[in-house]
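Before I ask anything, here is the structure I am working with.
Only a single protein chain was left out; the remaining protein chains are all shown in position.
Which chain is which? They are A, B and C, in the order written, and residues in each are numbered from 1.
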Amino acid sequence: MLFTQQHQELARTTERIVAEHINPYVDEWEKAEIYPAHDVMKIFAEAGLLGIGKPAEFGGLDLDFSYEMVFAEALGNIRANGVSTSIGVQTTMCTPALAQHGNDELKRNYLAPTIAGELVGCIGVSELSAGSDVAQIKTTARRDGDDYIINGSKMWITNGVQGDWICLLANTSTDSSSGGRHRNKSLIVVPLKAKGVSVSRKLDKLGLVCSDTAELFFDDVRVPVGNRIGEENMGFTYQMEQFQEERMFAVARGLRVLDMVIEDTIEYTGQRQVFDIPVRDNQVVYHKLAELHTEVEACRAVLYQAAERYLAGEDVTKLASMGKYMIGKLALKVPTECMQFWGGQGVMNENYVSRAYRDMRVTAIGGGASEIMLEVIAKSMGIHPGKRSKR
Amino acid sequence: MLFTQQHQELARTTERIVAEHINPYVDEWEKAEIYPAHDVMKIFAEAGLLGIGKPAEFGGLDLDFSYEMVFAEALGNIRANGVSTSIGVQTTMCTPALAQHGNDELKRNYLAPTIAGELVGCIGVSELSAGSDVAQIKTTARRDGDDYIINGSKMWITNGVQGDWICLLANTSTDSSSGGRHRNKSLIVVPLKAKGVSVSRKLDKLGLVCSDTAELFFDDVRVPVGNRIGEENMGFTYQMEQFQEERMFAVARGLRVLDMVIEDTIEYTGQRQVFDIPVRDNQVVYHKLAELHTEVEACRAVLYQAAERYLAGEDVTKLASMGKYMIGKLALKVPTECMQFWGGQGVMNENYVSRAYRDMRVTAIGGGASEIMLEVIAKSMGIHPGKRSKR
Amino acid sequence: MQLSHEHHEMQRTTVKLIEEHIHPDLDEWERDQIFPAHQVMKKFAEAGLLGIGKPEQYGGLDLDFSFEMLFAETLGNIRSSGIGTALGVQTTMCTPALLAHGSEALKQEFLVPTIAGELVGCIGVSEGHAGSDVSKIKTTARRDGGDYVINGSKMWITNGIQGDWICLLVNTSEQGGPHRNKSLIVVPLKTKGVSVSRKLDKLVLRCSDTAELFFDDVRVPARNLIGEEGQGFIYQMAQFQEERMFVTARGLRAMEMCIEETIEYASQRQVFGQSVLSNQSVYHKLSAMQTEVEAARALLYRATDAYMAGEDVTKLASMAKYMVGKMSMSIPSECLQFWGGQGVMNENWISRAFRDIRQTAIGGGANEIMLEVVAKSLGIHPGRKNSKGHANERN
Partner (left out) sequence: MQLSHEHHEMQRTTVKLIEEHIHPDLDEWERDQIFPAHQVMKKFAEAGLLGIGKPEQYGGLDLDFSFEMLFAETLGNIRSSGIGTALGVQTTMCTPALLAHGSEALKQEFLVPTIAGELVGCIGVSEGHAGSDVSKIKTTARRDGGDYVINGSKMWITNGIQGDWICLLVNTSEQGGPHRNKSLIVVPLKTKGVSVSRKLDKLVLRCSDTAELFFDDVRVPARNLIGEEGQGFIYQMAQFQEERMFVTARGLRAMEMCIEETIEYASQRQVFGQSVLSNQSVYHKLSAMQTEVEAARALLYRATDAYMAGEDVTKLASMAKYMVGKMSMSIPSECLQFWGGQGVMNENWISRAFRDIRQTAIGGGANEIMLEVVAKSLGIHPGRKNSKGHANERN
């Protein structure tokens, strides 16, 4: 995949916004354990960056997926994954199904203002007892006249405190009546100001500290049937499609974060003297940095190949899952290996490597855990035992 | 990098030749510890495959590098690396400098018949005391009138017993007189029937058993000055260029070998029952196979990206070295991990995984050892200590 | 290393102390980023645990080193490495040189109340620019009449805020080279001129009060010198030996805790209709981790036996430290993986363990330094032009 000048311009714009409007403030936001989502969204929206792949009709730029990927990679420059995750939810996780399957009114009311940075969106899939296993969710949306009445709860909801609306996955039928747990769910847009929605708690997390991740409760929440995205009981399928781009976003953003960790380490070890030579001049140090950089580049090559084929209309489930598996592995490896060369400075919160160690850890868990990725890859290879055996 | 129909056709032709004319005989050749190089070369030459990237004027197909890479990958289907290595020497290691810098007579006499499969070529760089460190070679070519008189020896020479000529790297000046050990060497075409050339021994090796790897001696061997490729004392530079494509060849060929090892293992473990279930249905088995396949695909993505940029005229030293580093690592990992799932069958020579374990091992050593690749990558990243420090 | 009835009894006492006097308030201490050091030390002192290997005449139990190792291992049970580190400084890092080389008066003044839990001690070696390379420290103690006058700063000082005294490594001369110009001096932290420049904000050991200390014309009597002037580097290197084994022991038990708690959680957490634990890739991974822990433990016990037999255990202890350091970069992280989204919630200890235990690969001799030491022991180190000694490796 070779990039055009237009790609490079979009990357530069993003990098500039990050350098001027985000990075100077992230330490403060991390300390406060929240960041001003609406303000930040507005800044990105003004540069057109919240709707890169979305239709021009609703305020988007109508560019192909390669631009979204370049944007995601550039977002990785933000030195706090809490912020980039929040933006990713807005651009890539809560809006694709709405853009593709939502009715026009719904798009006017939610998609357009979200692209314009006026509303902040959330994606509501995970529940406390259903993380990796989406089909297991318990939240229900019962039909009552022209409304749905929603009951249940959602966990690990990014933007959950500040968000204006949520793209909610809920059971709209029992699994027995509708042909199984993959055919009884719907995606519904729920305004978070609606009566009966409450934030049960803001989560206290290892990483993404400035992101307002919450647990949300839905107690007889009433929304019009017109808020449903696409057809009833197709929600699981829509959500699976939506996961594709989420995975590629996670890879792209993570790559740049890992680059920064390596770059910071190169710089620091070039200065830090131990036993009268810069730490970096130790062969085991510069070899390790070369190895880590190689692995990051390999993951990037996989992403670019996946994106290229995705653009060519191919099914990239396998390649995208491979990319996600690799970034998950590297998320565990790169920060911890780099931190090693910082000595005591590596565990000081004032150095970014320490935050990256915490922030990146969830990459191997969220958006499809590494083990789940291996299951998906094994299926693509035709070697998953499936029903043949439990193990 | 997306492939065209023409690429696919070339791959199919190669695969067909391998399946019909090579693989049925490799066990026999391995046992005999030699394979009929001239016969095999002739078969490939008749399909035009020994000169894919070479000028049409000398019998080549004049296609771009992506076709050579597709060919190299398809050669990996040969179930004995001894054969594919030998062919790689012919197409990619002993001829690029000759094609690019040789005079027309030299090309008519050596390049054309080599492309036609009439002559078998060798590349003579390594010496017993100079493997990774090419600048240290001791073989000399002293000017005497219109001739060079060559003395010295070369080690690990593929095709060394059956070969007709060698592209020889020799010192044509002392390093003091010419500005250092990178500016005192020349590449010279030496016919192996020349007086004074002797095969000191055919090497007894761990892998590539059917390849006739030899140690060659040169005792006052006289060749005309016109046999020199390009300018005098530019040999080191030419050879470094020639290494680029050699590295990418090694990656491409190795990828397909590793694919086959994984494929064979998938098939075998699907059949082998232990504790009443197929071995492959064990989660640790199919997860490991998915992981290995992922890593092979990542290496392939790096190669394709390198090739794409190489074709676009970029310097791909870093990416090609990364690919070589990765294939070296995988050459150590994939066969040994796969063998594990074969139980006692894995160490039986009748199963290919056992040969691949031996054959692939040298991939991390030959054509630039993994450690050297890390040194090269570190230089590309600007983090090599260079002269600053010994360590 | 065979464990006797007495060993097990000491272990039970320690576990009981941890459960009763540390765990109930621990989350609060972590949140406040400080724990009440004097209160905790006092509890351990009352059980005799601050002087396990120290002579009875100073209030110790006079037990052999295997008891200290088991104590260190048991401290791994504490659900925060911050407190185990603070205790380790008190028992194993700031007192061995004082015991071995200090004058009787100095021992009465500082060692006895430290073993009694009345004073909290610190060890002052690392400086901002000199972590691994101890020979490069810049803090000086200039002789002035009957006093030393100390200037400089020390970094990453555990117990730095609450501590009462510090065993300080300083340059007492400009002659004799970096390994013969240093001394260890006991400095009371209430002395004029000592200031805490900042409490460090760390990834690890949140409840430990790790500080940067400044010394500005700090005056202490010359009798606070431990042993001979100029011998400080040598004393400190010896003091590092036990520190290394202490860190190894505590770290490996902490990792075993990760494995145990993950087993428990994974056996309850259901995914795709079965417990996470019943996935072969999960229980194989956990089994392999426990295998690593047992191997490191076997190596540590072998080092302990050899140490008690009077052998030089530089090689074995460094190997054990290296292994545990390597494991600290993988085991907590791999365990956390099996907790899914719960793994990154601060309410679950595994999340803290992921941060805390990481320190094991850095503190008390980083992995790479351990490999340098092992390489020397094996006789395969190429030597280093700029180094004169054989043992100037550290954190």
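Operating definition for what follows: contacts are C-beta pairs under 8 Å (C-beta built on N, C-alpha and C of every residue); 3 or more make two chains touch, one makes a residue touch a chain.
Computed from a prediction, not measured in an experiment: that's the story for all the values here.
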| item | value |
| --- | --- |
| Chains in view touching the one left out | A, B, C |
| Which residue of B:Gln6, B:Thr174, B:Ser200 or B:Asn349 touches the chain not shown here | B:Asn349 |
| Residue, one of C:Gln270, C:Gln290, C:Ser330 or C:Asn348, that touches the chain absent here | C:Gln290 |
| Of B:His182, B:Lys205 or B:Lys379, the residue in touch with the unshown chain | B:Lys205 |
| Residues of chain B (touch criterion as defined above) contacting the omitted chain | 126, 129, 131-133, 155-156, 203-207, 273-277, 282, 284-285, 332, 336-337, 339-340, 343-344, 346-350, 354, 357-358, 361-362, 364-366, 369-371, 374, 390-391 |
| For chain C, residues in touch with the removed chain | 263, 267, 274-275, 277-278, 283-284, 286-288, 290-292, 294-296, 298-299, 301-302, 316, 319-320, 322-323, 368, 371-372, 374-375, 378, 380-382 |
| Residues belonging to chain A that touch the chain removed from view | 282-284, 287, 391 |
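The criterion applied here is as follows: only the chains that are shown with their structure count from here on.
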| item | value |
| --- | --- |
| Chain nearest the overall C-alpha centroid of the shown protein atoms | A |
| Most remote chain, CA-based centroid, reference being chain C | B |
| Chain centre separation (chain A, chain C; CA means) in Å | 39 |
| Chain A-chain B separation of Cα centroids, rounded to whole Å | 42 |
| Separation of mean Cα positions, chain C and chain B [Å, integer] | 52 |
| Junction residues of chain B - those touching two or more other chains | 282-283, 287, 391 |
| Residues of chain C whose C-beta touches two or more other chains | 279-281 |
